[in-house]
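The complex is shown incomplete by one protein chain, all other protein chains being positioned as in the whole.
Chain nomenclature is as follows: A and B, assigned in order of appearance, with residue numbering initiated at 1 for each chain independently.
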Amino acid sequence: MVALLREDRLFPADEAGRKVAAALYETVKALPIVSPHGHTEPRWFAQNEPFPDPAHLIVVPDHYIFRMLVSQGVGLAELGVPSVDGSPVETDGRKIWRRFAEHYHLFRGTPTRLWLDHTFEKLFGLDVRLSAETADRSYDHIAEKLSRDEFRPRALYERFGVEVIATTESALDDLKHHRAIRDSGWSGRVVTTYRPDAVVDPDFAGFTDNLRKLGEITGCDTLGFAGYIEAHRRRRAFFREHGATATDHGHPTARTANLAPAEAAALYDRVKAGGASPEDRELFRAQMLTEMAKLSVEDGMVMQIHAGSFRNHSDGIFARFGRDKGFDIPQPTNYVAALKPLLDVAGLEKGFTLILFTLDETVYSRELAPLAGVYPCLRLGPPWWFFDSAEGMMRFRQTATETAGFYNTVGFNDDTRAFCSIPARHDVARRVDCAYLAGLVTTGRLDEDEAFEVAHDLTYRLAKEAYRL
Amino acid sequence: MVALLREDRLFPADEAGRKVAAALYETVKALPIVSPHGHTEPRWFAQNEPFPDPAHLIVVPDHYIFRMLVSQGVGLAELGVPSVDGSPVETDGRKIWRRFAEHYHLFRGTPTRLWLDHTFEKLFGLDVRLSAETADRSYDHIAEKLSRDEFRPRALYERFGVEVIATTESALDDLKHHRAIRDSGWSGRVVTTYRPDAVVDPDFAGFTDNLRKLGEITGCDTLGFAGYIEAHRRRRAFFREHGATATDHGHPTARTANLAPAEAAALYDRVKAGGASPEDRELFRAQMLTEMAKLSVEDGMVMQIHAGSFRNHSDGIFARFGRDKGFDIPQPTNYVAALKPLLDVAGLEKGFTLILFTLDETVYSRELAPLAGVYPCLRLGPPWWFFDSAEGMMRFRQTATETAGFYNTVGFNDDTRAFCSIPARHDVARRVDCAYLAGLVTTGRLDEDEAFEVAHDLTYRLAKEAYRL
Partner (left out) sequence: MVALLREDRLFPADEAGRKVAAALYETVKALPIVSPHGHTEPRWFAQNEPFPDPAHLIVVPDHYIFRMLVSQGVGLAELGVPSVDGSPVETDGRKIWRRFAEHYHLFRGTPTRLWLDHTFEKLFGLDVRLSAETADRSYDHIAEKLSRDEFRPRALYERFGVEVIATTESALDDLKHHRAIRDSGWSGRVVTTYRPDAVVDPDFAGFTDNLRKLGEITGCDTLGFAGYIEAHRRRRAFFREHGATATDHGHPTARTANLAPAEAAALYDRVKAGGASPEDRELFRAQMLTEMAKLSVEDGMVMQIHAGSFRNHSDGIFARFGRDKGFDIPQPTNYVAALKPLLDVAGLEKGFTLILFTLDETVYSRELAPLAGVYPCLRLGPPWWFFDSAEGMMRFRQTATETAGFYNTVGFNDDTRAFCSIPARHDVARRVDCAYLAGLVTTGRLDEDEAFEVAHDLTYRLAKEAYRL
């Protein structure tokens, strides 16, 4: 069998560095996977049904894959991505797979290629590169594997060596799948995460209706600001009962605010019925980040801010296919002035943890590392989304470490709904961290015994501790 | 003869990478030069006269060279750069060359040094480093070469292995040199490019007068917006008759707009006579990018946007020497919000190609690669101007490839009026691409057979295909 993957991939190019990296990697490659932030579906683990055909498992739901094909003229409909306007899309998995295979060369030099080859070789045992010629063979091969019991969700969880995995649910979710997992007696640990965008973002589809539902679910009067905040408090407790240790906030910017209570209440009155000005809507999101920080100080939930994405950039695609279709584009994001109101409220509070993510790499060295290198509550999340890649991870370490050190970072997040790619993603992170550490060792910036300790911390300990898992 | 250049220059520092890069380079180093964007003068090829003396060929017209000398206290006048206010400037080529030679150490570590040494060694056969001591000898040596027939423009075109070269002309140009080249029966392929800045930018010198001329040339009524757009349509057709496959737009920002027709016409009425507000002038440029995109959808011309330069930064230099004197400075440039109006109009149109250039490297990974990695019309132009350099090209690949891949890029542009430097510039690009690919191979991110294919694509195929040459 030919290998799709080189054993020493992502290690430094020089011999000395390669040797140190390999030695470090040897000690972390088999550590359990801690996945504190991601988007797998709890239903999979609750119901443990077989996954669908290869295309509907691997291609159709993965925006990294379909956006690249779209960029070269393949339509979303041809790739089976569901439409929201009722227009027809391809449903034949084999046809979708062939289109994907014909365009596999587009992924040269991308992390997607590494993840896919890893999945093909290590999970499915394929030994030929995907191409138009090998499309059918690989489709049949993977389809056959997926029909087996050992490829069902719970079996894969175990085979992947997952110790704990966090999913992300809307504040309005009933968490029935998490309850079902818990009640099933299965030993896997799947925890939820409190994601309140639908009830804190006035631009979210159905915002006003969502507030009403939030009131119904919690028994709080969400017509007033105090009741609305109390509803959050109760939902957070409900999520904690289902394993949540963290909240997650996806905002267009990192802006925070700290209005006087009466002002905040008046602002809520203006936004709750819809139709508020753009500035009011942004200010409300900003205020709610600070409110969430205050609740985290109360209840100990770790707070995460994911900022900086311009969502649904193409009107045409949004009209036909809806959100999350690969047309979310990063923007310049400021954290320094933006976070000050929140940090003046909660930045020095014992026991409060705020993990920051960015899509603007320029802020690593300029803003995020200096902030995380002094505020006790702040930690830096790993490179996110477009930067969950070999170069992206290396740039993160090179630009953040000198100011924030290693211990203000929180290990790796796979942040994915592509379940099969989870081992590949963690493997890339482990290799890049080992390569970075090896570079420090061979250039006399870190002793080798320390590098082994740091490698373990970055792979395992920091994620568990930061997320309190 | 001593070499000025190392044979393995710009290859990776590690042995394994150097070997792979050398093997890749061996297969692309002699491929024909495709130069789809640049600023050579069609007159050279039409008239095929000998070039002037070494200083007036190499120093006086090259802003990379004279700006560096100015930065260390040498005056533009001392370097023979023509003034616009009638003040005297040096005219003696030998004196100018000596000043240049005395300061040659300033170029250490710059791409200019690599281009010049390449030109000196490979084109003129010099084997000593330029310095005050060798100034006269090299001047005489080059002057003697330039007097020979085999150093005339058409002979150099052929010696350089150029397959096709694009020049850039104002929308008002009569293209007589291009006609002369075509009518001469010479086998060289010199095509024009439609550059309408003079008639779309209200800040361009003589804008109102230019609109009048545009009307005269085309027989369109440029007093109204419809006639003005029709005039563009006709000029574009005229340029296509002279080989043009592309348009080029040099704007201070990437802002685009999509006004309703009546609003656009009213805006045109406000700007056409001069004296409009800065916001109106910027909005007009923005609207015109979208109008050009619509015309490209009609006529198939590839559109290029070069954005982000603060032109003529020094009032003193501009008053005495005019524009393009090395005082153009990059600025932060946003593409995400800026391009949305245009992309909502034309971003999903089949057959439309928009190539983006930037002087703000932070946008590669944050904005341009994510945009080009999903919109079917978008392609990334190569590193431009200050970034047409070994480090600049490497950073481009490192920050753009993981999200946009290779196939949303368009190969190399030399973008130069320094004709003799064209082989050197393409050689640098080929070497850096091979070095980057070698790094992917030695770190297990790309298979070697694929690297050979990509190297060929980046050197030759992508430029031809993207520019439809």
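The rule is simple: contacts are C-beta pairs under 8 Å (C-beta built on N, C-alpha and C of every residue); 3 or more make two chains touch, one makes a residue touch a chain.
Quick caveat, the model's predicted, so the values are computed rather than measured.
Novice: Write down which of A:188, A:215, A:322 or A:376 is the residue touching the left-out chain.
Specialist: That would be A:376, which touches the missing chain.
Novice: Have a look at B:82, B:161 or B:332 and name the one touching the chain we're not showing.
Specialist: That would be B:332, which touches the missing chain.
Novice: Quickly run down the residues of subunit B that touch the omitted chain.
Specialist: 5-6, 8-11, 13-15, 67-68, 70-73, 105-111, 113-114, 129, 310, 313-317, 326-327, 329-332, 359-362, 386-387, 389-392
Novice: Spell out, residue by residue, where the missing chain touches subunit A.
Specialist: Those residues of subunit A that touch the unshown chain are 12-14, 16-17, 332, 334, 336-337, 340, 343-344, 347-348, 350, 362, 365-367, 369-376, 378, 398-399, 401-408, 439-440, 442-447, 450, 453-454.
Methods note: only the chains that are shown with their structure count from here on.
Novice: Measure off the straight-line distance from the CA centroid of subunit A to the CA centroid of subunit B, and report it in whole Å.
Specialist: Going by mean C-alpha positions, subunit A sits 40 Å from subunit B.
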